[in-house]
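Shown here: the complex without one of its protein chains, the others still in place.
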């Protein structure tokens, strides 16, 4: 029952065409979610500049491009993560404005380039192998209208490189930190700054890294109180939450 | 917004005291769940004879007895699972009709003894150490109005005892099977009967049983297609689902 | 010792050709399972409409098609799950009536289309990636003579879509819920309905989903009492048990 | 080398008492961290209203009270988490203004009650057993100058109670969600709101909850993009990060 | 249907009092397991000297003593493993001939002291902390009529002590090896001898021994081909299988 | 120092060419293992008919064939397990008498076909998917001079097929049982027989079988006391130990 | 066969009382390990100042004190780790020179205070809760004749405290680093220095620290190449290896 149906019902109540009891009965069965303008209204402002997102993994090229074209009719910005090579080719053929990022296998259409974020989001990573995840976080944050400062290769084993970037870290309003292996970087960064730090464990490593488990556990046990964690390799999620925080 | 408020609003629409637009605005913000009589009505029949349940673990004796007394005002049957000794004493002092089952640490008040189940629920267990879990399942099923046939000590290592009880198992409409250690009993029972089997891994065992994990994994991998599984030691859940099935 | 041998023995006892002691001795060593008509008889009614099932994974195309042809001589309906591509080709070439479902890699021959189930089985899934598992459950339930209502893409992160389908869920006699990632859907569905819910964790996800472990653990710990669980990606098992319940 | 030494050195350079080369040599060996006023200055504003925190677990009563008294000389607010009973008694005897919260075993001295947060922090929990963790989050957020809206007992199995509290959730600037067992609540809440959600798995449950592991994995795999996660039972950390976000 | 019933039935067939068809019908439903003399006969010889065993853990003192007294009526030897202190006291009071072994918490009544084993069973352990498990294995093997050679404290870190006992190991017909921590002893012993080696991981250790898991995994991966493994701390099982082998 | 050197030294002692002290010094540093004829002698009888074994996995075809040719100079029987396809081709080209078993990827040269085992080894498996592992066990046992009775497809879900084979199982002197999924078969077999049972978990299954872990844990927790366990898919090890036992 | 027997045999060879063949036969069976003086000699120098160590956990007070008294007859220094309270009391009563360290529950008798180490061993820990483990490492290193520099409370979340201690760390010849929770400290320390770093994960933490597993995995995945790891809470092992290195 959408707004028009509701108005029609109330008009009929008013006119006496429908009895109150009968109206109650019909309202009682009305699928409440169709009423839900409140939510939509409430969100309208917030959602400005929010990209639509397609999780590419496990979808056929046709599915990906069809969903993308549909979304592009109603959204300014569309982001495709973890796109398979065949899907990339098809999207690039059909959507010329699509930008492809091979390292993170992400595709982005960004028509709305308004800056919605109020400060800078720093996105740091421990080693070059963590770059795909960091890039996914960066592309997400940019698609949501943020200025991003990407800081690469500041692993904890070379603490001086990390310290050299202290100023850049301290200027950020929120920081995303991607690290594999022992996943210690978020703790050290978290101790240097006062802002929220979103830690992304990556699957970089071998042996007892158990595909990112070591980094994940390390980050969950961080002794820095300003650290929260997302799933292994979830650069998108980290960029997304950082963007929400940066809009506050 | 409950029914009275809704009726009052519609009356005011009818009388013209409230404009349609204004009514729409108020409806838009109305918490839909207060409308939800359908669900309650729909459930009324089904819920006859359903006991209210209190999970006793981690609650103070005062909390347990207070909740129990409150529930007994509106429910015929009340079940308390995993009651701590102090809670047992207090409940027995304050609710004389409460029946206590020391093996499973369950307390039950059962005023409605109508048989809602259409057949027999068999509750089988592998060894005497599994009895606390089997008893919790039995008490639950009885509290929900079922005839229960409890079959004890039919572990797979003595397949003849199990085969001797084949008739009883084949008479059941649904079977609950509790087993610790390797948790093989549900597979064997499942192969003998055609009805649904609900498997309850128990934490009985030591060493590589890992507190019921071995039994849990065994049951999830059962080669009998009629087996589903609940949490380790969750006799209550198994008795509950068996009762739902037996009412069909 | 089959029936003919048994009858012959008893005839000889009657005629005096065999002594009672000697007959006892021979009966004592008789492989009891060859007697087991009781079980077969007992099951005959129940088994009407039950498909024969071939687990295709790890079998050669030749093995699959040979087993299928053998089963089709005695069974109306045959279901092949997890068929490898080469097996699919061979089965389609040799058994023209076979229907192939590429998403779930299932093959079905369904000659008996009697409705054995007494109500509707709802099969819900959280996201489009869970569709292969949900489809396997649906095909199984249909092969066993059930009306299925498939409800797609009602993940818990968009609770309104789930609520919109509340009516359909509440009409079902038993519900299968497939979900990967955090596996939360069965709990929410279980709280909305009164009927049994069979939860199927899927391996959809990445990182800390650990190939379905996260969803599995979530479902086993469901706070809804009407939920039981089957193995990861075991759509067949869920459809099978749901069918058993729906026949009651 | 602290500021006085640095000034003395520069004075000597100026006066010519020390050569530039010699000064360079001495600066080169100067422990840089003693210079680090920048960090302190930079943080001064941000740290207003930040409580000092003592992790009580594993410390003797004497250690706890000594640290607390020391901190109270330089900080307005002090928070002690996971205090052992003997420590509670000693702190209450020696620091009369200390407030004790038995459910979460937290002690708080709060002299500065300025509101530093810009909005409301909602702290929701799934069941009453999750209250100790939710309370720790609440006490932390209050100690850091935030208005908190505590919403209890809105588990996903009773989705209507959750939906009834939708308005309160949507008014929050950031939300902390505590849940044990299957840990599904953050996903559902995350789908209803647009703000950041900090998920706290709790160790509430038994069997396959594995002391909070099931809830932890569920939350890490949340299908709601606005969810980040902290350690099991880490109410303090969640309250801390929520406070940082609410100050932005 | 026991032998008497079967004979009666056959007599009636012979006399014509029961028709062959009717006899077949009755035989068809006869619980086969009641026929099963073959198995009993077959086993009679083998079972000579086999003790009855009571797993004491989780049983009340009354249950333990009652079962023990019952078993002693039909068995020469009875073994109680993992007896709780209260059960020990009660058994000793009621069964004077019971012998108690405090290290392994085992109780044994051994009236039949015939040597059924054909050779020596060596039972080796790595350190003194493994002695309780080794003792359980020894008591079991002795109760089953074997000569046991117990070799203590031959951990792999002191390979010379192990080598000094090579002769004793090589004289054994089957060897039980108990080891905690890294569980390496069975591999080294297995390489020195040609007979079967039964490895018992013990829960001795701390930290990453994970209550015996490290030893268990080590033993399962033994590079010595003559090693099989039982559950963690399962001295009884190892002594039992060693005895079976030693009777061959 | 081999025998010739030792004899030479003793001759020199005798002749006085070497002083006793000097001889002692040289003996003290003599690598004892070169003396070790005792071990070889001791083993000579036992080792008759023992095949040499090459673990093919991870070796190049050249390495495999070279080792095989070397071993065939001193051994009658040679067994190659887990051979890669390229190694199979090369071995078949170079060693015409080699017999290849594609299901288990084993290659065997068996010139000595003496029966060293004293009874029958039964090798049972639960399903056809377990056949590769069962075949590896069979080939090993045959290569070591045993009569093998292979019993296929007697999974616990069809307990009647298992019971039909009871006689064959009871005739065996030692039994190898291979099973994947829930791994329950060894417990049931173990309960039917009195001889040692060697359980081999297989990696057959999916989802929560975790590549054989579920079966492994099930077997370690077997409630049948006569069961010991080897590594997942280790058919070779089971066949090897069964052969050792069967020679006793 | 000890030296006297060997000399006697060689004398008899010399004198002709024993034939060479007969001597060879006797030597062939001689237990080689009794010859092994080389090892003892070789070790004599190295072992100077090495304490004898008793692992107190799981030993009775009597056992501990008896072993200690025995060892003190032949060793200068004796160390008892993880002593239970009752054992502490008894040792202190019977061995007055024993020094007790309550934090780490260690007891030490140190008569030989020679400095065998060539440099300083730094022992750093992340937080005060790690002190028991760090103390065990320190006591061990001291008992083995080393100068120890203990550096406390330099967790990675406060990188400035760590940097302030850089000089002390860089002066060490080998460093032991104890850390719980995320276990990141060894990586950071390892990046600052060039010497070997021995990392000790501690069980300090809660929730997803899983009793030290998170720290253990973190350390094994350290991106600093100079880090090796010992078992959780194994301060003794770290102190022991550090001492071996410091003697080189």
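The letters A, B, C, D, E, F and G name the chains in turn, as written, and every chain counts its residues from 1.
Note that in this section a contact is a pair of C-beta atoms (placed from the backbone, for glycine too) under 8 Å apart; a residue touches a chain by one contact, two chains touch by 3 or more.
What you are looking at is a predicted structure, and each value in this text was computed from that prediction instead of being measured.
Residue-wise, the contact with the chain that is not shown comes from E:222, picked out of E:81, E:165 or E:222.
Only one of F:104, F:146 or F:203 touches the absent chain when the whole complex is considered: F:203. One of A:179, A:204 or A:217 touches the chain omitted from the figure, and that residue is A:204. Against the chain not shown here, chain F presents residues 31-34, 36, 39, 57-59, 63, 201, 203, 211-213, 216, 231-234. For chain A, the residues touching the chain absent from view are 128-129, 160-161, 163-164, 166-167, 204, 206-209.
Touching residues on chain G toward the chain that is not drawn are 39, 42-43, 46-47, 53, 118, 170, 173-174, 194-196, 198, 216, 220-221, 225-232, 236-238, 240-241, 244-246, 248.
One rule holds in what follows: only the chains that are shown with their structure count from here on.
The two sequence copies chain B and chain C touch through a face in which the numbers common to both exceed half of the numbers used overall. Between the chain pairs A-B and A-G, more C-beta pairs are in contact across A-G. By residue number, over half of the touching pairs seen at C-D are also found at A-G, the match among A-G, F-G or E-G. Chain B and chain F have Cα centroids separated by 50 Å. Contacts with at least two other chains are made by residues 163, 166, 192, 207-209, 220-221 of chain F. If touching chains are joined by edges, the resulting network of the protein chains shown has some other shape, matching none of path, cycle, star or complete graph.
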